[in-house]
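With one protein chain held back, the other chains of the complex are shown just where they sit.
And now, chain A:
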């Protein structure tokens, strides 16, 4: 279990950010994929100003949990991806 007592380094935060975006891009569902990308970016932007180490640590821990959820759900969604994609992915109408 990762200890949330010490604040993560900048490198760790960036690595988490990139992992979340990479994982988000793998969702086969258009709406979930867009949401995951957008929420990650907005979430990290919102927390950019955090200065208190314990709140940074808890936000980081929360992010890691979200990453684990996302990695599992990417698999689940891909197992059941419908054959026909959303009209948003197919092109102009």
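One rule holds in what follows: a contact is a pair of C-beta atoms (placed from the backbone, for glycine too) under 8 Å apart; a residue touches a chain by one contact, two chains touch by 3 or more; residues count from 1.
We adopt the following convention: contacts and distances are computed from a predicted model.
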* Just by its UniProt name, which of "cysteine desulfurase", "LOW QUALITY PROTEIN: protein SENSITIVE TO PROTON RHIZOTOXICITY 1", "Signal recognition particle receptor subunit beta" or "AP-2 complex subunit alpha" is the chain not shown in this complex? -> "cysteine desulfurase"
* Determine which one of A:9, A:31 or A:55 touches the chain that has been left out. => A:31
* Structure fact -> For chain A, residues touching the missing partner are 27, 31-32, 34-36, 39, 42, 66, 69-70, 72-73, 76-77, 82-90, 93
